[in-house]
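With one protein chain held back, the other chains of the complex are shown just where they sit.
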Amino acid sequence: MIRRLIMDREQEGGAPDASGLVPPGMERRSLHMPAVPEPELLRHYIALSRANFGTDSGPYPLGSCTMKHNPKYADRLAASPKVTRMHPQMEDDHTQGCLELMSRMEAALCSISGMDAVSLHPAAGAHGEYASMLMVRAYHRSRGEDRDEVIVPDSAHGTNPASAAMAGFKLVEIPSGEDGLVDLSALEAALSGRSAAFMLTNPNTLGLFEKDVREMASMVHDKGALLYYDGANLNAVMGRTSPGAMGFDIVHFNLHKTFATPHGGGGPGSGPVGVRSFLEPFLPVPRVVGDEGCRSLDWSRPQSIGKVGSALGNFPVLMRAYAYILRQGGDGLKEASARAVLNANYLKRRIEGHYEVPFSDPRKHEFVASARALKKGKGVRALDVAKRMIDQGVHPPTIYFPALVEEALMIEPTEDESKESLDRIADVMNAIAEEDPETVLAAPLEGPVGRIDESKAAKDAVLSFRRLRALRDV
Amino acid sequence: MIRRLIMDREQEGGAPDASGLVPPGMERRSLHMPAVPEPELLRHYIALSRANFGTDSGPYPLGSCTMKHNPKYADRLAASPKVTRMHPQMEDDHTQGCLELMSRMEAALCSISGMDAVSLHPAAGAHGEYASMLMVRAYHRSRGEDRDEVIVPDSAHGTNPASAAMAGFKLVEIPSGEDGLVDLSALEAALSGRSAAFMLTNPNTLGLFEKDVREMASMVHDKGALLYYDGANLNAVMGRTSPGAMGFDIVHFNLHKTFATPHGGGGPGSGPVGVRSFLEPFLPVPRVVGDEGCRSLDWSRPQSIGKVGSALGNFPVLMRAYAYILRQGGDGLKEASARAVLNANYLKRRIEGHYEVPFSDPRKHEFVASARALKKGKGVRALDVAKRMIDQGVHPPTIYFPALVEEALMIEPTEDESKESLDRIADVMNAIAEEDPETVLAAPLEGPVGRIDESKAAKDAVLSFRRLRALRDV
Amino acid sequence: MDRKEMMETIGIGFEEDLFEDVPAEVRCHLPLPPGMSERETVAAVESILERNRHMGEAPSFLGAGCYDHYVPAAVDHIVSRSEFYTSYTPYQPEMSQGMLQALFEYQSHICELTAMDAANCSLYDGATALGEAARMCARLNNGELFLAPRAMSREKLSVLRNYLVGTGVGIGLYGWDEDGGLDLDDLGPRLEGEVCGVYAECPNMFGVIDARTDLLRPLTEAPLVMGVNPLTLALCKPPGEMGADIVVGDGQCLGAHPNFGGPGLGIFACRQEHVRRMPGRVIGLTEDSRGQQAFCMTMQTREQHIRRGRATSNICTNVALLAVGAAVHMSLLGRDGLSSLARENVERARRLMDLLSELDNVVSPFFGNHHFNEFLAQMPVRPEKLNRVLAKRGFQGGLPMGPHVPELGDCMLLASTEMHDDATQDAFVAALREVL
Partner (left out) sequence: MDRKEMMETIGIGFEEDLFEDVPAEVRCHLPLPPGMSERETVAAVESILERNRHMGEAPSFLGAGCYDHYVPAAVDHIVSRSEFYTSYTPYQPEMSQGMLQALFEYQSHICELTAMDAANCSLYDGATALGEAARMCARLNNGELFLAPRAMSREKLSVLRNYLVGTGVGIGLYGWDEDGGLDLDDLGPRLEGEVCGVYAECPNMFGVIDARTDLLRPLTEAPLVMGVNPLTLALCKPPGEMGADIVVGDGQCLGAHPNFGGPGLGIFACRQEHVRRMPGRVIGLTEDSRGQQAFCMTMQTREQHIRRGRATSNICTNVALLAVGAAVHMSLLGRDGLSSLARENVERARRLMDLLSELDNVVSPFFGNHHFNEFLAQMPVRPEKLNRVLAKRGFQGGLPMGPHVPELGDCMLLASTEMHDDATQDAFVAALREVL
């Protein structure tokens, strides 16, 4: 490991002194938790940070994840005590700033998505999906209908089926057509009076725009179902189209994708949901209401699904995204999408001599290449290509997703990469395609660690030092 | 180089548009300064930062430089607009916080040093020395004396003679005794009616305490000269003795050494000066005067030397150091010194099997080892040892200073290193002493750069991209 | 310039050509104003935030799951390291050992605190962690009802309900006793039914350190879920020693700022035997090809990106950065630092309850029991009204209980932490004395 575990240090004897502080018999008897003086602590965690790669380190074309640059003005704003030291249950007198910002953010997301109302509560995209599925359920029930099926294309992100299933829906998966798009006849066949919703990503996870989206909307609506927009790919189309214009009823946003908030190595993110007005009564409570200067929180929404998380949303993330929207403005967002698409198409062109890239042009913000030929020809899989890219300081693309492309390499450079950087990514990938397979299969060769044995981890299931110690003691 | 120079990028044509903004004929016609978008800019400078070693990266036992840990609470405080957005010429109404802090800081430094008055103005240690030499001059002149000599031991830091010379004094250097301490008879011989001051560092740069300091004080004072304390080594003796108790008249502090403020890769630092009351009239103007709540700046000090820099001191550095003093308290400062001394003596013991360490025990916060035997035995010089340490991730000690130790390795671990870390430094140094000389002479072997050719740099004197371009064009 | 070259490479003449696949009928404009400079952006957002009055400006006595603790500057420093916060979920372990180790350390710390074997590397917040725990009970066990305390915030209860929607499991609520601990007489008979899982909190919603949680294990064979405040655990017997199967809680108090309530840090720990039924991402120890110990995400086959509709949860993005912050926080404080912080919180709350008890018309604490850093006080006026009056005087009172537990509608849940000095508490009580 990069540094010895903190837990693996000695600690002076003794137990916390809890007498008189907790009920008799409830005192803690021992706790292994060594304290590390600040100088050593900093070195430890800074060394760990240096063994981690972020967008500030280099190219990070991780498809579907939209690893945009995280602008630094947002950090400055987020450090203010006007953000950090706010409590969600304060009197409205104290929170006008938060409420105003949330209200403006809701309005901005309405403009961007073409929806009528937005809730900022969900903590991430999947959380937004779940909130939406609860609304879908509540909506149909409110009409006396007990629809129990949700339709998803096979190219959908895993969270789509997972969220629908978690909300108690049966899944109906439809295969993509030859062209990588939704097969309208398969959709038609799947739709019925039991259909509660159809979940669609547009552009889809192959980076293809579902041009028949309006027709799908009619089909879905004709059957009394709702059309759901997975907004993870919104970065492709801002200023050109919107979920509203495409006919969607519900949409979730990923602020940590489209709106440049940091992903934090896993989170926190933020996954607001937007709906058409007929669904507004179902949005989570409380809602921000009132006018500038006298905003408040309204809990009296009898049809609301209630709460999906304890907070009103991840406020600092909302604030960062709102600042980004202000900074870009309408034109800037449109330009960001245009550049993201240009970059993806350029990079695609630059590598397609070495990798197959199934399906037709143009792509939107991402594309999926395949290492199928490499695998056949030299036994080099997508995984191996990825590991070898690590040696060159380029973060690998998303691999093996979507599943309908064999040996998939899902590449999304975002608008932030310069031509120079795109050329570098391409050069690295192309060189790997030509490299001798032994080298590639052995990668990564540079750097502090070699290829990591993921199956051993799964077999051993050692998830804590406590467990490790228990095994050592055996 | 680590990354291509920013200047070495292309820039779109055109000139700044200055028409109407500056007098005719004064317009700028061209300016080569490529703009770098924030995402690339961040990657560039973050990559540079990663190619730099600080105390947060690992052990940094650079003798004389006192590379303490820089606590992070100070960063938080320094980011406040109550610090950053203050202008030095504001009305007192607006600056009561700054003035109060400065006043308390002066008092704290008086307590620590045993001096009667302190000026926070000087921007670094050498600047404090210079301000002090100006005061020495003004003081003697005020008494109608035109003393023109300053005495320094040969072990003095280079800034001491440089500052005295800059102030127009003739230097009288006295050799150290066999024991590494000031030779009292040499001092006696050097002292005369021309002597303006004697500059002394205690503990001296060998880490030895000048135990005869009171006697020296008497000798100096008897001759009508002043005794000056270079406070760079104050970290050794806080809470045990003070310049005041030792008989000094003037002292400079290095806040970036003793008081844990960051050195910033070269600065900014801060070098306050403290004096006995008879010298107070000569301190730089303006002085902070008044009581809490109604402090102001007083310029009416007719005997003052005036200004040594435009500011009232490097305020954020002062603020950081004041916070550190509060946090430590008297006991904490004493403990810091004790631990610094313990660490130095421990490390000395751990390496003295492999390196000569001339002069007797105990040491204070630092000690000077010698690679003389290694050089004789295998041709390995102090420089080579230093370069080989780099390979092991330990910052080398100060080398070739003080000059009176051959092949000097001047080692100051500070109080912040744990025993584990000290053992690592020792193990690294001891292993190098045993290593085959070829390896050591070729070091550094790991890392992004090999040994750097310093004489080529001096010969070529290429100090800017502009110069480089001019040479390329030839 | 670059742009032109790129378009040539692609073989298009206009950028617009890249959008030829977007049909005219879905085209639309973006009705947002033009962009601003960085300086203007910062000023615009600051001018909105200016309208807030934060806890440093108006001392606050709110807690209820979100606490104002001092965040050591070292914690903020580490989570501000660009390499950490600009990275994604560590899908490529060779490039993310730093984040993976930090998260493993977080998991390890949580396991030590709770005395459990395994923890995941975070869920959204404490409430969703409870929801996921209930769902996991439904995976581990049959049974119709998930038993939980009636003394729960409306937020948490609502989340719990929403997370059980798809399982068919209902919620059974049990009451509290006159000392604010769980009512065994109420709970006992309910345990006879078809119980899917049992949830108990310590400290509970009233801030009570409830010794009765230690009596639960022998009473049921259903999975036992315990809700904790991790800071309390520095003083208190851990759930692992009380027979818990699953432990949940919110770790915001471990080095994260209140931030208007979100993000929280959903803690989720369980016994080794249950690990493959857990929700969320977990980091495991393994080896690399050179035989060195290393880390990676593991048991991903439980997760949505592999298992899709049959995953143990839909969660993808979690709150990893807060987990890193918590690891730094716990490493910095260690056992002794954490337990003395916990002690300080108990003592702060005690001092406040004592001060309040001197007010004639206030019952403080409402429950005679051990409290952690919050407690109920019964007020002579409606807490909602009282808070409005206090706000005018520059204070933020405690949480009115009415919306959560209607029969305690005249009570306020007051929290105090190390951030309150004596003067702040005294001033608050003086203000109360004046208005009551």
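First chain written, first letter: the chains are A, B and C, and each begins at residue 1.
Everything that follows uses one rule, which is that a contact is a pair of C-beta atoms (placed from the backbone, for glycine too) under 8 Å apart; a residue touches a chain by one contact, two chains touch by 3 or more.
Predicted model only: the values in this text are computed from it and were never measured.
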Within the entire complex, the undisplayed chain is in contact with A, B, C
Among listed residues A:Met1, A:Leu21 or A:Leu42, the absent chain is touched only by A:Leu42
From B:Val83, B:Leu184, B:Ala373 or B:Leu404, residue that would touch the chain that is not displayed | B:Val83
Of the residues listed, B:Val220, B:Ile250 or B:Leu333, which one is in contact with the missing chain?
-> B:Leu333
Looking beyond the chains shown, say which of B:Phe259, B:Tyr322 or B:Tyr355 touches the absent one.
-> B:Tyr322
What residue numbers in chain A mark contact with the hidden partner chain?
-> 12, 42, 46, 71-76
Residue numbers in chain C that touch the chain omitted from display | 38-39, 42, 70, 72-73, 77, 80, 82, 418-419
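The rule we apply is simple: only the chains that are shown with their structure count from here on.
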Winner on C-beta contact pairs when B-C is weighed against A-C | A-C
Whole-angstrom distance, CA centroid of chain B to CA centroid of chain C, is 46
Using the touch rule from the top of the page, what residues of chain A touch 2 or more other chains?
-> 38, 42, 46-47, 50, 55-57, 69, 71, 79, 418
For chain C, residues contacting two or more additional chains | 74, 76-77, 82
